[in-house]
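With one protein chain removed, the remaining protein chains of the complex are shown where they sit.
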Amino acid sequence: MSRTSSEKMAVLIPGMGAVGTTTIAGVMAARRGLAEPIGSLAEFGRLQQDGETVPLRQVVDMTSLGDLVFGGWDIFEDSAYEAARSAGVLSDRHLDLLRDELEAIEPMSAVFDKEFVRNLDGPNVKPTASKMEWAEALMDDIDGFMSRNECDRGVGIWCGSTEVHVDIEDVHLSLEAFEEGLRDSHPAISPTMIYAYAHLRSGLPFVNAAPNRALDIPAMVELARRERLPVAGKDLKTGQTLMKTILAPGLAARNLKVRGWYSTNILGNRDGAVLNDPGSFRTKEESKLSVLDSIFDTQDQPELYGDIQHKVRIDYYPPRGDNKEGWDNIDFSGWMDYPMQIKINFLCRDSILAAPLVLDLALFTDLARRRGLSGPQEWLSFYFKSPQVRGGRVPVHSLFEQYAMLTGQLQEFASATADQTYRYRRDDERHQAAAEATGE
Amino acid sequence: MSRTSSEKMAVLIPGMGAVGTTTIAGVMAARRGLAEPIGSLAEFGRLQQDGETVPLRQVVDMTSLGDLVFGGWDIFEDSAYEAARSAGVLSDRHLDLLRDELEAIEPMSAVFDKEFVRNLDGPNVKPTASKMEWAEALMDDIDGFMSRNECDRGVGIWCGSTEVHVDIEDVHLSLEAFEEGLRDSHPAISPTMIYAYAHLRSGLPFVNAAPNRALDIPAMVELARRERLPVAGKDLKTGQTLMKTILAPGLAARNLKVRGWYSTNILGNRDGAVLNDPGSFRTKEESKLSVLDSIFDTQDQPELYGDIQHKVRIDYYPPRGDNKEGWDNIDFSGWMDYPMQIKINFLCRDSILAAPLVLDLALFTDLARRRGLSGPQEWLSFYFKSPQVRGGRVPVHSLFEQYAMLTGQLQEFASATADQTYRYRRDDERHQAAAEATGE
Amino acid sequence: MSRTSSEKMAVLIPGMGAVGTTTIAGVMAARRGLAEPIGSLAEFGRLQQDGETVPLRQVVDMTSLGDLVFGGWDIFEDSAYEAARSAGVLSDRHLDLLRDELEAIEPMSAVFDKEFVRNLDGPNVKPTASKMEWAEALMDDIDGFMSRNECDRGVGIWCGSTEVHVDIEDVHLSLEAFEEGLRDSHPAISPTMIYAYAHLRSGLPFVNAAPNRALDIPAMVELARRERLPVAGKDLKTGQTLMKTILAPGLAARNLKVRGWYSTNILGNRDGAVLNDPGSFRTKEESKLSVLDSIFDTQDQPELYGDIQHKVRIDYYPPRGDNKEGWDNIDFSGWMDYPMQIKINFLCRDSILAAPLVLDLALFTDLARRRGLSGPQEWLSFYFKSPQVRGGRVPVHSLFEQYAMLTGQLQEFASATADQTYRYRRDDERHQAAAEATGE
Partner (left out) sequence: MSRTSSEKMAVLIPGMGAVGTTTIAGVMAARRGLAEPIGSLAEFGRLQQDGETVPLRQVVDMTSLGDLVFGGWDIFEDSAYEAARSAGVLSDRHLDLLRDELEAIEPMSAVFDKEFVRNLDGPNVKPTASKMEWAEALMDDIDGFMSRNECDRGVGIWCGSTEVHVDIEDVHLSLEAFEEGLRDSHPAISPTMIYAYAHLRSGLPFVNAAPNRALDIPAMVELARRERLPVAGKDLKTGQTLMKTILAPGLAARNLKVRGWYSTNILGNRDGAVLNDPGSFRTKEESKLSVLDSIFDTQDQPELYGDIQHKVRIDYYPPRGDNKEGWDNIDFSGWMDYPMQIKINFLCRDSILAAPLVLDLALFTDLARRRGLSGPQEWLSFYFKSPQVRGGRVPVHSLFEQYAMLTGQLQEFASATADQTYRYRRDDERHQAAAEATGE
């Protein structure tokens, strides 16, 4: 017996570019039997039950694709159809088939701050205001969307651009300081943070698909815990980094010595243009560089991993469009320290790899919320370059350890009886909470 | 406290070519602090104990490198020094430093049958005789080696060439039929089988580093069980196949669809020359093709893995010497079935990857024997392209599942008290057993 | 002033598969301004004139694209539209735009002999008859096509499959023997030879885009000379071999030593299926292996090029479709013989590279005929893997020497006054010649 939750669920996407529209189009196509949502563990995954493997959907009560309702914000006015066309990810054939449905999705006006994304600009933005006023405008957007679409629950997933690097400051350290910062339009509060705040205040879990600092500040964790909402981030693990966290655990298992890992990326989509800005690049680079750290044990195996030269390049290269390409060279050695090399050329499609992760994260954070989990969801590390973990813990980067964590949690969901006493937060509750929050 | 067994242990190697001599030289170099035995889990691995990771050697009583004594057989008369030089794996500098010690190791005359390896020939072979007489000559060799070197235990590891494909026949189905076949010099009994038989009859565990059919016939399993000896095989997992069993589980974890996997290898060493013979190639190809089977679930996920085109090429290409090179192209697809490609170019060194596995297998099969395990050692699947499993079971190919099995078993060894009642089989016992066996 | 010949010209294609239909569609698209005929030297090339470079078309009187009329034969009944669709080379968008025009082109029934192409079969074939009767049926086809389409000249270009290797026999050595062989249906006379014979007898130059032995037998050269017709072949130089003849001359110019060149190809189209047959593969392999011969001077520079290991693999790999892929590894050395490597991965599209060559060859052989050239056209070596040369001469393989020959001849055409006395052969003349030929 398939146990799926039957109510409508909103998936709200700040930044409806290539990744966002590809996700939406793919869900529409899957619903109509036009294409398979390949890469989604929620859709294709299987779990052990009584010595057999059964489809995940059969034993875990995830929302069905038919109940998802998509919306979002963007700095361009393009409908999801037009945005998908200019993203250049999907074929004309697919876009033509889905045109009407995609055209109906028009982005709400975005909170945008050029200080954080220097190589982009667009017309569909909210008027200048204090950052708290922006947050409240977003809460109104969310409220309106939920009502119009008769959704009684939802999740938000940041699919917008990489912002410039933000250092941790006092304003990030407590919810109180953060809300004062919002009112004062503190310069260290980024749009991603504002969106995260607005979603959590509205009772929606929030996921960060970009490497921006947002959910990983104490203020936001405090808010998530207070609101009893799960959060997950950050930076979807797609092309080159995905490969890295597959291959590196293999080299480590074999106790091979790694001397250097050189990675270069060429990409030509909007992401590439944004990353051409050094501020945004630094944010991305930091995220990409961290992944080898907990896979290779530099402390306990310094002879093998104590001196790895790890370099990551990202180059904006327009001829490639959304078809991101990575080239990796790994210098390693075996027996008696004789050197060998592995070169990996990955001709991937950024959004095609990212879209199923967005779907899984929407379904799984909603599920987590319904099962009463809140705060950072470490078991979702599988999906991220920089998994957000609970205070003081070291992130796991090996894809296989992440996979074990993920399937372990799902197995637990499958065997546990769902908590039927759980009630989704309603608008009135949210407003009351908002009143309390601002009233203090 | 480090608990290593202190007695001398023989490592007997049928086929002292590139892999065998590289293993020997590396152990000598490690003993003298000239080079590190990188790639050996026995030497570099760590286990969890009381919440910390500790070196494996500290908690598992493996034989120390200083107690290993090397010997073997080869169809060429070259000493280990000369064989290593002509193999071209190690540098002049290393070989010069180890020259005296390597020169002291001279191969015993080999059992050789050109029907099984058509592209090789050499002078250092035992005179024509029945296959049972050959087996007995090998037992005498083993006996002499153990006495001369005062070893009270040992292991045998086939490091010789890939033999032609052998179909299962009646002669392989029981020990009784096999021994009759030995006496009749049955054409379906290969040299590898004769070596395996001789070792097991002499009380030594046996490991098969090549893809030859030998330990994986019912007769040999029967013998191993009767003699209470562990066996392990087959076909060391080194270059391209190693990469395959690292990468494929990653694609499967992500539920990406795989459409084709094309692998080509170029290699110029003696292995390459042998594999130029179609009979030997078939044996190798079968071994290499099987590895994707249990990783991609064709039965439960036919939409993703039901139609994979898997091709494997091996080409003899002398300019490359021992520096085997693999090139893989993987065609796969993601969201909505959009295609992507991964290309992997692996510039490896065959013997440099194989040598640490030979060391680990020698140490671990001896350990298994001392802990009372016998028959096929599934927990050593980590080391093989075609892991030998217990009757009716499906081999595990994912490197990460294999790693979990391996470290799980080692963890168990670490926590269990060693069985001190275990006594190694002595020569007199062997002779008695032989008398019984032949007397029946 | 642009001097193009204005009369209609037939381009007749035996084998209307991927290459043929892509050529046709591209010319149609170019005529309607829908796509550029990129890769065609006739269309994009430039020549020096009076110290400036001017477009080739401006100074050489080639037939304009608007005057080309396409037809051909195939063993399948598919129209050019259907054939192009199943070839999978061109996008739906392009095919939709050209649908009507492509659908109007239907193949004539083919001369087919399964002895020569073992992995193909189709329904649209001429009934069993003697090979001479087949040749005459083709001449009738040509005659009919020329009349129906009011073409007063034309060329034939074999774009069909690779046939099995044919050894030279007596029947190939003179036109007389060959014609007797046609009447006797000699087994060493292939379909390609029959098409070549029929075209030349009909007064049309003939080009061989495949590696089949056909124009390169003495009988056919004799016929071409007697009929004063140019011929050109064989085996279009497209992907990997193109790269080889670009790169090898560079290594030779630098006097670098080459030790090995390993090439593998994966391709999934009809070509690949045909080459899966060992007979066809041998024909292709021979053609691909020859190209390094005259580039590296093994005789005069034996220290550098005397011992090259050159291997070529072609593997049928369906996931790739028409998108052929090559991987090359070159082992070479420099100063003091230190080794280096180059690896080339060529993700090409077979038909996209071949189509402009087909166009150029059609235009240039027609031009050659109008300028009075006959027999093998060495100056067209630029287009072929195995250029057909005049008796006793060594083929030039370096792309750059070939380019110099090609542009040199075109320069000569440009500066010479065209021979206005030349008159194309008419049908009546052909019939008379046929009567003479068969009457002897």
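What to note about this one:
Going by the order they are written in, the chains are A, B and C; count residues from 1 in each one.
Basically, a residue touches a chain if its C-beta (ideal position, glycine included) is under 8 Å from a C-beta of that chain, and two chains touch if they have at least 3 such contacts.
These numbers come from a predicted model, not from an experiment.
Contact with the chain that does not appear here is found for just one residue of C:131, C:213, C:257 or C:369, C:257. Residue-wise, the contact with the chain that is not shown comes from C:247, picked out of C:247, C:273, C:289 or C:389.
The chain that is not drawn here is touched, among residues C:353, C:368 or C:410, by C:353. Residues of chain C in touch with the missing chain: 22-23, 25-26, 29, 35-41, 43-46, 53, 89-90, 94, 242-243, 246-247, 249-250, 253-257, 297, 300-301, 303-304, 333-338, 340-349, 351-353, 355-356, 382, 399-400, 403. Interface residues of chain B facing the missing partner chain: 92-93, 345.
One chain is missing from the display, and on chain A it is touched by residues 259-260, 262, 264, 266, 309, 311, 313, 315, 317-320, 325, 327, 329, 331, 343, 345.
By our rule, only the chains that are shown with their structure count from here on.
Separating the CA-averaged centres of chain A and chain C is a span of 53 Å. Chain A and chain B have Cα centroids lying 44 Å from one another. Listed for chain C are residues 345, each touching two or more other chains.
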